[in-house]
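As you look at this complex, bear in mind that one protein chain is not there, while each of the others sits in place.
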Amino acid sequence: MAFLLLRRLVQTALILLGVAAITFLLLYALPADPARMIAGRSATAQTVANIRRELGLDQPLLVQFWSYLQGLVQGDLGRSYAQKTDVGTLIAARLPATLILMAAGIFVEVLLGVFLGVVAAIRRGGFVDRLVMMASFVGVSAPQFVAALLLLYVFAVTLAWFPMSGFGSFAHVVLPALTLGILGAGWYARMVRSAMIDVLNQDYVRTARAKGLSSFRIIFRHALPNALLPVIAMIGIDIGQFMSGVVVVEAVYGWPGIGQLAWQAIQQVDIPIIMGVTLVSALAIVLGNLLADLVAPLIDPRIRAR
Amino acid sequence: MTTAAPVLGIDGLCVDALTPQGPRRVLDAVSFNLMSGETLCIAGESGSGKSVTSLAVMGLLPKASLRIASGSIKLEGRELSKLSNSAMRSVRGGDVAMVFQEPMTSLNPVMSIGEQLTEAIREHQGSEGGTASAVALRMLDAVHITEPARRMTQYPHELSGGMRQRVMIAMALSCRPKVLIADEPTTALDVTVQAQILTLMKELKREFGASIVLITHDMGVVAQMADRVVIMQQGRIVEQGDVLPIFRSPRERYTQELLAAVPRLGAHAGTDGPPRIAATAAASVPRAASPVLSVRDLAVHYGKKPSGLLGGKKLAAAVSDVSFDIFSGETLGLVGESGSGKSTTGKAVLGLIPFDGDVAIDGQQIGALSQRQMRPVRRSAQMIFQDPYASLDPRMAVGAAIAEPLLIHGIGNRSERTDRVADLLRRVGLGPDAASRYPHEFSGGQRQRICIARALAVNPKLIVADESVAALDVSVRARVLDLMLELQETMGLAYLFVSHDMAVIERMSHHVAVMRGGRIVEMGTRRAVFEDPQDAYTRALMAAVPLPDPPMRKSA
Amino acid sequence: QDAPKQGGDIVITYKDDIATLDPAIGYDWVNWSMIKSLFSRLMDYKPGTTELVPSLAETFDVAPDGLTYTFKLRKGVKFTNGREIVASDVKYSIERAVDPKTQGPGAGFFGAIKGFDDLSGGKAATLEGIEAPDDATVVFHLSRPDATFLHVLAVNFASVVPKEAVEAAAGDFGKKPVGSGTFVLRDWTVGQSLTFERNPDYFVKDMPHIDKFTVEVGQEPLVALLRLQKGEVDIAGDGIPPAKFLEIKNSPEGAEIIVDGQQLHTGYVTLNTKVKPFDDVKVRQAVNMAINKERITRILNGRATPANQPLPPLMPGYDKAFTGYDYDVEKAKALLAEAGHGDGFETVLYSTNTDPQPRIAQAIQQDLAAIGIKAEVRALAQANVIAAGGTEGEAPMIWSGGMAWIADFPDPSNFYGPILGCSGAVQGGWNWSWYCNEALDKRAVAADSMSDPAKAAERQAEWGKIFTDIMADAPWVPVTNERRVVAKSPRMGGEGEIYVDPTRVINYDAIFVKQ
Partner (left out) sequence: MQVLKSMFRQPAALFGLVVVALVVMLALAAPLVAPYSPDEQMFDGLTLEGAPLPPSAQFLLGTDTLGRDLFSRLLYGARTSLVIGLVANGVAVSIGLMIGILSGYMRGLIGSALMRFTDLMMAFPALLLAIVLAALLRPSLWIVAMVIALVNWVQVARIVYTETRGLVERDFILAERSLGAGHGRILFHHILPHLVPTAIVWGTLGIATTVLLEATLSFLGIGVQPPTPSWGNIIFESQSYFQAAPWLVFIPGAVILLTALSFNLVGDALRDILDPTQRGRG
């Protein structure tokens, strides 16, 4: 077990290295010149050249990458071009917000999705099932921006149950998490529904019923765990999405997460920040997947670690 | 005989199977009563509707495919078929408990044995965790499972077929139900355990006044257990009555046939091999110089391989020091305690699980072969798995499943394959319409026959048959066994024949090996082992075989 | 208008994070006005106007040859760390802005100071052109006359910073700024908010008016507006998004909320003079006539006015009499035919991808189609458009919206060099028309040398002429002069101009709360 973990950690490091290398390459394939973005419109060619030299952008690509890696091993993510601050500090400042939103969002998503999926599977073909199906499609077809604003209108402006914007208290996290949860729950609901339909036809569910167990226990203790494998995988995937891809919701609710940082950095070609965010979210994704792989055998004892 | 109202009364029960072609009647006007403290045995043809009847009583018919068309089911005068779901819940498990036919798929793969046992106890007796698990442990002990405490923490896939069956029984008995419906409860058990289980059920009946519906193919069990007997065929009850009259003077033709077909231990005493079936076969095929299957020092460990760095789990051998040869045209019968490693041996000799030691099929060491190199070997060596349902792809029509080995090994063209499938189905006693149906639409015995047909499809040289006739009623079983013998004679097939039914072993085997605790404790010719058993365990096995004769029970 | 009242805390929102508050580095329109308020400079502008006034300097004196500027510093002005400002601080601050190590974008502004090339080329550590003969006197020696030099001393890059604080911050001065402006940065929660408090020791009495302002970043403009309407926010810094503009404008409280002011901005389409067929002046003129600017201002809900010359109306030198090219499809077609493109041609029009820019690009696209020019619109992230513009032969047409020139200081010269002069028509430059007219360049240099304040009017006229003359070559299609729209809560007081200050966007020093 420990050995396996060790192996996966080494693989994780390799994946991160791969991500770093590809990202670096891609960023330098961009025609946009970070030095010019920093220098702005009034700068003379000399100023631009100076900035480029100071940033080390005039070095060969490999040299740049190498020195980046050297910094990386020492835990140094570099300095932002535009903000002239440690990238590590910038990311660390936003990490708590991202992690909180991730946890809350996934919580809502999974809770809602699993619940709806189970209900739909039980009431298969019925009205409730249709309704859940509709709802899940509304969720995935809704543009995030509009959905977020609608929720904001209803719950923050009209009802004033929650603050409109900001970060700090539990009330603040409710709406963004709800938005993400509602939009993402459709996936879970559909996956759970189809897995549950399969499981509910299995003999062991029949056995459980023969024991006279409550429907609740049959569904949630006997059937659901057998349908959870894809959900676990989905959570692994979602961790990645949340680490880098919730710009819109963050923006609408003024949530100081990493998404906004990344988005701004991309606009400004602030390579160190892009690299930093990429690596951090890559790490989260790999860890998420690792977690999913480790949890799967716990849920299904038949899957023994290979 | 009391005149009191029956505990369970079934009257005119009709069940339809819903098919794309419209409803098909699988139960037709079934009526019988179960009196308090009585044991009612249902015997009959495979696929005759025994399991469907019991499912109907439990209210557990699969909604998607089976539906009660008419009739009533009354428990102590209460109509069950009209009960609400929640009212039915307290009946299930508490008043009526059931042991299902297929233990492999009837246990939840992701829950530990302990949890599956205790939850029912808690549900119906409201005992706290501690007492519930104490009860569970006691029940496991009562069904004679080895190391019951360890089993509590294990998962179904880690248990042998027989162990799972015993878990199922323990589960059903743990709540002390008024009515116990047991669908082939002892099919997968060796006879010594079977005897113990049957005793247990009798005790239960005596202690708690429970009534029992016992579905079984084993006329020995019927004779030993039944107060009354119901004989079913094609969804109908052909005969019912007290056990003695039925055994003594069966009225219906089918009942007569059924009883006539019952194999009796010792029927073949004094002979060396199985009886000859095919008149056309050569008088005697000379024994080949080299064996079809040669096994030396086989050992199998379950669990993780120890990994160099930090060490893995400590491994217990499920099988060790197993060596034997099987020559073509011969059968090695493998008997033994449940969990003794029979299935494990069977899987290992076909290279389906990792093993240590040497296994040679047709002279070829399989340990070192790649998947590709294995393929021709697979054609000549087939396996019939202990659990037919689990070993069939639920999404593949039965016809396709049987044709699959043909396809895999590139035998015949499309129409030849269709013909071959139809032929095989006929030979194992299934209608040609079976080809287009799916595994879940069959009875346990029918599925077993499908698996046999699939193994026979490619005309292999060696078949590992793991309890492969356990779920068949005696008449079909006799036909299937005859078929297997005939193939052996005509084509020189070799069998590794795993069974707990001593009569069947006696009928089929040239040689017999007895396993216990992962080792072979006794091996020899059939005659030697059956007529002069050396090992104490073998002797116990012989003694425990139930005799299909009610009066003898009384005098015993 | 009522007189400014003292006191009050306000909340301001922006979408983008504040990059830095280091005056030598910060160069976007959001931090520009904050830096202005954190620091002081020798020169500054009267709030809401383009009028230069001495600030840290008490008096100044320009030598007749225009090559020497002498400033006398105000006495007793202190940095917020308590130390008094001396002349050497001015010298240090400007040298810091020029020093390549600082990686500051504004170095080029100081190009006229003697020794600039040595310092920026890394050959010297100081600027020989700045002298601090005593604590109260700073003397600048220029290598060429520069009529905009006083403006240069008013841009943020000329802000005076204390050396000890810069060094103490160890490279993080942008997050821990120390200056002598109207406000002090009290708190900065990265990614969330910044709090500025008034500097009680500011050298002008009763400046600033408010006690404190909190800047919340990462705020979606639409939401900021909602919060403003609920009273949670006092100024929505990003203004009113197009989608909301009409609704707010036509609402009863609209007039109170909307501040709509002119800025030094022109939106234009560059026509790449090095790319066929835009190398033909007739084609460029035809394009100028083809674009229906009225319609575009309508799409912008009337928040802009049609433009006909590069200079915006607020800029000194703007020629009111000039009418440029009128919208005339027939004439445009005729010109195209004359140039041999009667059947039209295909080309590409770049634009940034933030609303409403792609929409305007599409409006232009449709107008071009009317005279037979099939333009493919390519809406990209800003950095990519800038890269395409600065690559020779790459982008035939660029709609400048979103990146358009907003002047650093209110002088016409600021609208020429990088964007229309030969010096900008280089790889990586900002002259996306790649227009280089040596004769005009010479006239521009000449005009900038007229540093004698007495000749200011003459210089302005000459600059105005340069820009109208450029239009004869039509390297641009001046399309609109956009007004800036800021939303403020009704309790905020002050003229519109201080919310849309031509030199600093929001003038935090001048705004006040009405109570």
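Going by the order they are written in, the chains are A, B and C; count residues from 1 in each one.
As a working rule, a residue touches a chain if its C-beta (ideal position, glycine included) is under 8 Å from a C-beta of that chain, and two chains touch if they have at least 3 such contacts.
This one's a predicted model, so the numbers in the text were calculated from it and none came from an experiment.
Every shown chain touched by the omitted chain in the complete complex is listed here: A, B, C. Shown as candidates are A:Leu213, A:Ile232 or A:Ile273; the residue that touches the absent chain is A:Ile232.
Across the entire complex, the residue among A:Gly18, A:Gly56, A:Pro96 or A:Gly168 in touch with the chain not shown is A:Gly18. Taking the whole complex into account, chain C touches the unshown chain at residues 222, 241-244, 246-247, 295, 298-302, 353, 355-356, 358-359, 361-363, 365-366, 376-381, 384, 387. Mapped onto chain B, the interface with the missing chain covers residues 17-20, 64-65, 104, 157, 347, 350, 352, 371-372, 374-375, 377-379, 382-383, 385, 387, 390-397, 404-405, 408-409, 438, 440, 454. Contact between chain A and the absent chain runs through residues 11, 14-16, 18-19, 22-23, 26-27, 29-32, 125, 130, 133-134, 136-138, 140-143, 145-146, 149-150, 186-187, 190-191, 194-195, 197-198, 201, 229-230, 232-234, 236-237, 240, 244-245, 266, 274, 277-278, 281-283, 285-286, 289, 292-293, 296, 300, 302-303, 306.
One rule holds for everything that comes next: only the chains that are shown with their structure count from here on.
Chain centres were defined as the mean of their Cα atoms; on that basis the chain farthest from chain A turns out to be B.
For the pair chain A and chain B, the distance between mean C-alpha positions equals 50 Å. Centres computed as Cα averages put chain A at a distance of 38 Å from chain C. Listing the residues of chain A that touch chain B in their complex gives 1-4, 6, 201-204, 206-215, 217, 221-222, 225-226, 299-302, 304-305. For chain A in complex with chain C, the touching residues are 30-33, 36-48, 50-51, 53-55, 79, 82-85, 89-90, 93-94, 97, 149, 152-153, 157, 164-167, 250-256, 260-261, 264, 266-269. Chain C meets chain A in the complex at residues 13, 15-17, 19-20, 22, 25, 27-28, 100-101, 103-109, 111, 120-122, 171-172, 174-175, 189-192, 216, 218-220, 222-223, 226-227, 230, 232, 381-384, 386-388, 390-391, 405, 408, 414, 418-419, 423, 426, 428-430.
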